[in-house]
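With one protein chain removed, the remaining protein chains of the complex are shown where they sit.
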Amino acid sequence: MKKEIYITDYNCVTPLGFDVASNWNHLVEGKSGVALHKVIENQEAFYASIIDTEKLEKEFKSNFANPDFTRLEKMFLLSLKPLVEKHEITEETAFILSTTKGNISLLKNQTALPGGAYLSNLAQKIADYFGFKTKPIVVSNACVSGVMAIAVAKNMIQAGKYKDAFVIAGDEVSEFVISGFNSFQAIGTEPCKPYDKNRNGINIGEAAAATYITAAPSENEKFRFKISGDSAINDANHISGPSRTGDGLYASIKNAMTEANVTSEQIDFISAHGTATIYNDEMEAIAFNRMKLQNIPLNSMKGYYGHCLGASGLLESIISMESARHGILIPSKNFEETGVSQPLNIIKENQSAAIQYILKTASGFGGCNAAIVLEKC
Amino acid sequence: MRLLFWKNVKMKVMKKTDSCIMEHSKITVNGDPVFESQSETFHDFAKDAYKSLELNYPKFHKMDNLSKLAFLAAEMILKDEDHSRTAVVLANRSSSLDTDFKYQESINSQENYFPSPAVFVYTLPNICVGEISIKHKMQTENAFFVLDEFDEKFLTDYAEQILLSGKAEKVLCGWTELFQENYKAFVYLLTL
């Protein structure tokens, strides 16, 4: 009989606030972190979701004495601190970090590779600060990293390699990433509209998020969500375009739900990836219909947070769990009229709901996909 | 009364059925040298290996160096067999920094600002896993980890739980590290 593994605590640092409560309050009011920003010199302003650096610095200074961290590291530290203060770190505690680019902005105008650019150095620096005793594990699987990191924690604890885990995820808006997505013509000209007829691309976002995962939840925990199933299947189709038939996502969802022993009818809410590119959203619609999930209330959170890359999967899982705790489904922001070829039950306004089973999915460059089932206990 | 407790002792030990090492312009499979190039750069070594193996896969030339390394090592092991139930779990230390560095060069100057989508797509380490999956039609579990150094125990533990869960029958596992001219691939197939 496999051990049951639970998420029992979480936190996040985003443009909508430096703790979960602030984020949730803004979300139910329909507020978004996406705004017009002039990020790159000599280039036009564009819509992105960016944390106010001045506020971040102030918050950081009031919590940490040592200033010797990059902006991204500060985001990571702030998101993890409250969790470390509540849950003990032992020799059997895993430290898992999800990111796509880490401190990539350190590369600018360098002739040699700075040490801080290595993802394992980034992870070790955060781990050392809080006194983690195990070697950090960095998950870097494009935009599915955040969802996968939860799965890695669950599977390694179930296999008896660890007793519990702190999983953190983070990515920062950078010229590197913006220029790259621009070269792919993937950046939208307005606040992004996942699944909408008029969608025309993503908004880049940034965030840091942290969760505590354990096989032995204490009696004092305010909540617990069982990680009931997970799977991450590759499309095996193309390195940047998703499978037109949604093969990898369909298989990931099917496997995760099979492991969780839930049927499509039992899923109460889907937190989908919904980046607002033509191809991704269409692929998801196909995959969800193949799994007969087209009637399940669904949203994408990219309209609130932009696409936070390596942070998105973890951040959006956290907000999904908050939805379940409050019994409120929040809309898929900026959605007006469907622009995908198959039906989806896209949430259009705040609504009360009893949420027990959450399906969280993600997809990314390299043909990767991931799905997890979370169960409110 | 004496009670006998039957312990469910895990007797399964994983088998490493095939392995491939690539470094210093040499390819070794299961301990036997199968290819060596006189070329000094990775780019040329990879090209020589590709030609010698008669792979006939033009997409190879579009790959970045990390993907070429992982792809060639995987090719030595996967061959033309059916791997529809083989998961892929790779790791390295430098992530995609080799390509990241090249991509950054294309955006350093405002005057000569021409970011390349073909380079940008390789600025993620898991793309090499994608390339292997595409070639061998592996719609299977896959993961890419970034670790401080080659941690065989971690990779084996991770692969083992995939196999025990029934999510795959084999796992292509290994270390595919490359930064400029420093590279090493150690890739192997694990089964229960």
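Should a chain be cited, it is by its letter among A and B, assigned in written order, with residues numbered from 1 in that chain.
One rule holds in what follows: contacts are C-beta pairs under 8 Å (C-beta built on N, C-alpha and C of every residue); 3 or more make two chains touch, one makes a residue touch a chain.
Keep in mind that, in the parts below, contacts and distances are computed from a predicted model.
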Can you tell which of "Acyl carrier protein", "NADH-quinone oxidoreductase subunit A", "FAD-binding protein" or "Cysteine desulfuration protein SufE" UniProt lists for the chain that's not drawn?
"Acyl carrier protein"
Looking at B:16, B:62, B:79 or B:137, which makes contact with the chain not pictured?
B:62
Determine which one of A:90, A:185 or A:258 touches the chain that has been left out.
A:185
Touching the hidden chain, out of B:121, B:146 or B:162, is B:121
Considering the whole complex rather than only what is displayed, give the residues of subunit A touching the chain that is not shown.
183-185, 238-241
Touch list for subunit B against the chain that is not drawn
47, 58-59, 61-62, 114-118, 121
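Operating definition for what follows: only the chains that are shown with their structure count from here on.
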Taking the mean of the C-alpha atoms as each chain's centre, how many Å separate subunit A from subunit B?
25
Enumerate the contact residues on subunit B facing subunit A in the complex.
88, 93-95, 97, 100-101, 103-104, 107-108, 110, 113, 115-117, 120-121, 123-127, 129-131, 133-134, 136-148, 151, 154, 157-158, 160-162, 164-165, 167, 179
Enumerate the contact residues on subunit A facing subunit B in the complex.
41-42, 100-102, 104, 107-110, 113, 117-120, 123-124, 135-142, 148, 152, 155-156, 158-159, 161, 175-176, 179-180, 182-184, 231-240, 247-248, 251, 255, 259, 364-368
